[in-house]
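For reference, the structure is listed below as structure tokens.
Here the complex is missing a single protein chain, while all its other protein chains stay put.
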Amino acid sequence: MIENLHLIIDVCLLAFLVLIAFAAMKVTNLFVATMLFGIFSFVTALLFLDLDAVDVAFTEAAVGAGFSTVLMLAALRLSGAVENAKHRHSALGLFIVVLTGAALIYGTSDFPIMGDANAPVQLHLAPEFIALTQEKIDIPNVVTAVLASFRGYDTFGETVVIFSAGVAVLLLLGMGHVEPKNEPEQSTVLWVVVKPFIALILIFGLYVQFHGDFGAGGGFQAGVIFASGIILYSLVFGEGYARKVVPSKILPRLAALGVLIYGVTGLASLLSDKPFLDYNALSSNPIAGQHMGIILVEAGVGLAVFSTVLLIFYSFSGVNHNE
Amino acid sequence: MNELLGHFNYWIVIFLMMMGLYMVIASSNLIKKLIGLSVFQASVFILYITFGKITKGSPPIITDNVDVYSNPLPHVLILTAIVVGVATTSVGLALIVRIKEAYGSTDEDDIHDMDDNDDFHIKNDRSIT
Amino acid sequence: MIIEILSDMCLLFGGIFTLTGAIGLLRLPNFFTRLHAASVTESLAAPLLIVGIILDTGFTLDSAKLVLIIIIMVVANPTITHALCRAAAHGGVNPDMDTKNNEISQSKTETEISAKELK
Partner (left out) sequence: MIAAAIIALLITLALTLIRAFLGPNIYDQILAVNSFGTKTVLLIVVGGHALGWFSYVDIALMYALVNFVGTLAVMRFFEQYNPQGEQS
């Protein structure tokens, strides 16, 4: 019965995904397309949860469904929301797509059956990671261990990519300057309800940041959740007041500081003749060193992601506000 | 039956991938293209996570009385890929906002028409100020 | 034993209420009636379903978080409904019920009008 339920949920969610993608392709109002893309992310995250990827589901829900949708809406405000339906069909494009799709579907016949424990992917690296995590790092969440310790180089690279994306958006749009002013049309109900919500979101962000070693969570997710608390404040109370809470000038520095914390943690191990990002050097007890390293690195990632996400949001919402 | 259900996820993934690709090719609106790109991206994520699943396995968080864990490696790759994907999408959106300011349109065909037209000069170039 | 039956009842009624709400959302004639159907059933069905789960899990940290989810949903749903209702009334959606016969043709043109307005 339980296996059947897994299967039913899996099939239903995939069908939803196809329907939503199709509808998003068809609509001409880009606001609607963006909202549909938001629930597309929701359903994807649900699917990840069903496929055992708890951390990924968490990230997709926070980043894909939350931040990405807000960002696209903020961009739509500036770029116009109706698509010109005149030139939307391409026979050549359809031909190419069908051909590629057919070739790929032919290719799937060689894939292992889903869930096969003896498929080539499962035999190499993954068992070692699980065993080594128990032996050398001793935290329950294998994903966090692999992310922050075994593949620390990789994650450092990703953090730098996010930082540079923030810098690129800043260079393209600038931060703008918004004076706080009273919003005439806002309702009191919203003000009253949203205030405790913001506190809740910020606390939840901290919980996710520091609970990442034991359950789903970590720096990437926590950064986005924390930023969405501030974004909520800005949506309800006005852009100018949000910039009083978290000044826009501080954000690029905070983002750089986050990357710096990560880098310095790596350099610390170089001082005691160990390879870059080898946390065993941080303490006399290797396991305690690993714990310390992971917490520091996650803090760096969380800070960098939080400030970059908020920076990008400020950049988008700051354009055209003075006119 | 087993064969059919075992490959069902892959087929849907490819279908979604092609849908995203078609959106990128066929629609001339730049934001629609970006949504198509994101759909394509999401389909790749689902493909990776599907590879990592083991039947009757549990999430890769070590607990007592569990001995089969799903593969943690695809999870790590996709976790970072999602965040980086959104960061790149935001750069794309920033470019679109700039293009809209310079050309007054987000439609690719209109922009090409304006580029071909010699009389057209970029009027509202605010990047210098 | 009693707790099990109670939990099952909660889940059953929660499921029925969500279904009713969805059918209302799909079938009712105009925007405000649909809003009513969706929001009222949501505020009842969500706590019922979650209470059903809480009774089944027993008293743990998870059940405390589930209570938090109930609070969030009970507060957030009416707020969203209120804000949406306000926005729709400002945006010019007609709450009249006596134009029932014209409703479908009218609402079809409404999309076109709003598309034109957006340009």
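Quick notes on this structure:
Letters A, B and C mark the chains in the order given here, with residues in each chain numbered from 1 onward.
One rule holds in what follows: contacts are C-beta pairs under 8 Å (C-beta built on N, C-alpha and C of every residue); 3 or more make two chains touch, one makes a residue touch a chain.
Predicted model, so just to flag it, every value in this text is computed and none were measured.
The hidden chain, counted over the whole complex, makes contact with A, B, C. Contact with the omitted chain, checked across A:F111, A:F197, A:F210 or A:F276, is made by A:F197. Of A:L14, A:A65 or A:V309, it is A:A65 that touches the chain left out of the display. Taking the complete complex into account, A:V43 is the one of A:V43, A:A126 or A:I162 that touches the chain left out.
Along subunit A, the points of touch with the absent chain fall at residues 1-2, 5-6, 8-9, 12, 16, 19-20, 23, 29, 31-32, 35-36, 38-39, 42-43, 45-46, 49-50, 52, 54, 57-58, 61-62, 65-66, 69-70, 73-74, 76-77, 81, 183-185, 190, 194, 197, 200-201, 204, 208, 211, 215-217, 225, 228, 231-232, 235-236. In the full complex, the hidden chain is touched by subunit B at residues 58-59, 61.
Those residues of subunit C that touch the chain absent from the view are 7-8, 11-12, 14-16, 18-19, 21-23, 25-26, 31, 34-35, 38, 42, 45-46, 49-50, 52-53, 56-57, 62, 65-66, 68-69, 72-73, 76-77, 79-80, 83-84, 87-88, 90-93, 107-108, 110-111, 114, 117-118.
Just so it is clear, only the chains that are shown with their structure count from here on.
Among the pairs A-C and A-B, the greater number of C-beta contacts is found at A-B. Work out the mean CA point of subunit B and of subunit C, and you get 31 Å between them.
The geometric centre of subunit A is 13 Å away from that of subunit B, both derived from CA atoms.
Multi-chain contact residues of subunit A, defined as those touching 2 or more other chains: 80. Interface of subunit A with subunit B (complex): residues 7, 10-11, 14, 17-18, 21-22, 24-25, 30, 33-34, 37, 40-41, 44, 47-48, 51-56, 59-60, 63-64, 67-68, 71-72, 75-76, 78-80, 83-84, 87-90, 93-94, 96-98, 100-101, 104-105, 108-109, 111, 113-117, 119, 121-122, 125-126, 129-130, 133-134, 140-143, 146-147, 151, 154-155, 158, 161-162, 165-166, 168-169, 172-173, 214-216, 218, 220, 224, 305, 308, 312, 315-316, 319.
Those residues of subunit B lying in contact with subunit A across their complex are 2-3, 5-12, 14-23, 25-32, 34-36, 38-39, 42, 45-46, 49-55, 57-63, 68-76, 78-80, 82-84, 86-91, 93-98, 100, 106-107, 109-110. Note for the complex: subunit A touches subunit C at residues 28-29, 80-82, 185, 187, 189-190, 193, 197, 200.
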